[in-house]
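Note that one protein chain is taken out, while the other chains of the complex remain in position.
Right after this comes subunit A.
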Amino acid sequence: MNKVPNNRAWWLVLPVFILVAFSALIPLMTVVNYSVQDIFGPGNAYYVGTEWFREVLADERLRESLLRQFLFSGAVLAIQIPLGIGVALMMPKSGIKASLCLILLAIPLLIPWNVVGTIWQIFGRGDIGLFGWGLNALGLDYNYTGDTVDAWLTVLLMDVWHWTPLVALLCYSGLRAIPEAFYQAAEIDRASKWAVFRYIQLPRLKSVLVIAVLLRFMDSFMIYTEPFVLTGGGPGSSTTFLSQTLTTMAIGQFDIGRAAAFSLIYFLIVLLVSWVFFTAITHLDKEK
């Protein structure tokens, strides 16, 4: 669409600007301020420059949790994106069945995150949960509170359960936007199902897939509540992701300077990756 140059449009944006400045800019400046100081108490702070940043970058515990975070986000994307596409392809196209599927798919997305943790905490237990009990009954030695691998798989499974519907819904809306004539043409050409998917559906899904990957990356990278309720970060620190490490540092140990420096690095990583995706989205928008 052709947009008209008009700087008075700033007046319309002003309320958002003020609101977000209050709820984002002030806190962010506070974090920056903390990150360069060593604080012993009110009115007792010293400027330390980049010392916290150097310490954080050298911290073994943080590196481990960063690595875990990337592994987790990578696994989340690798499972959820293909599975979501698959589910979207299986969905009915219209009618009451389609509406029903949409509503049922959306349910996990609307459950408060701590309750998601609670559901899986119960579901995975060997004594009172169907999932844990079932696996044990099959002769598998499954215990998510004691075994690192089991804990990881449970957290991953929980996230797949929780967020695959989002990817499926996105892809479903992308598939619905493909004109029926495309399929008719493919039928005349006797195109195989795979060819229809590869050359008609997948290219058309590109723009929603970029959004899906962006949203899933961002949100899996900030995950806190669900694993905190489910495993509490354990056993050991095997499922402690970045947000939990940060929260423990800031609130638990009140290590403000270090936590602030860590926050900024954390934020920058998310921002950098998201910027790449955002550029891709605007690029795709222009192509249309």
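Everything that follows uses one rule, which is that a contact is a pair of C-beta atoms (placed from the backbone, for glycine too) under 8 Å apart; a residue touches a chain by one contact, two chains touch by 3 or more; residues count from 1.
Quick note on the criterion: contacts and distances are computed from a predicted model.
Asker: UniProt protein name for the omitted subunit, picking from "(2Fe-2S)-binding protein", "ABC-type sugar transport system, permease component", "Cytochrome c-type biogenesis protein CcmE" or "Sarcosine oxidase subunit delta"?
Answerer: In UniProt, the chain that is not shown appears as "ABC-type sugar transport system, permease component".
Asker: Given that one chain is not shown, which residue among A:Leu62, A:Val87 or A:Val213 touches it?
Answerer: Of these options, the touching residue for the absent chain is A:Val87.
Asker: Taking the entire complex into account, which one of A:Val48, A:Ala75, A:Leu153 or A:Met222 touches the absent chain?
Answerer: A:Met222
Asker: Sort through A:Gln37, A:Asn114 or A:Thr145 and give me the one touching the missing partner chain.
Answerer: Answer from the full complex: A:Asn114 touches the omitted chain.
Asker: In the full complex, which residues of subunit A touch the absent chain?
Answerer: 1-10, 12-13, 15-17, 19-20, 22-24, 26-28, 30-31, 34, 86-87, 89-93, 99, 101-115, 118-120, 122-123, 127-131, 133, 161, 165-166, 169-170, 172-174, 176-177, 183, 196, 207-208, 211, 218, 221-222, 224-225, 242-244, 246-247, 250-251, 256, 259-260, 263-264, 266-267, 270-271, 274-275, 278, 285
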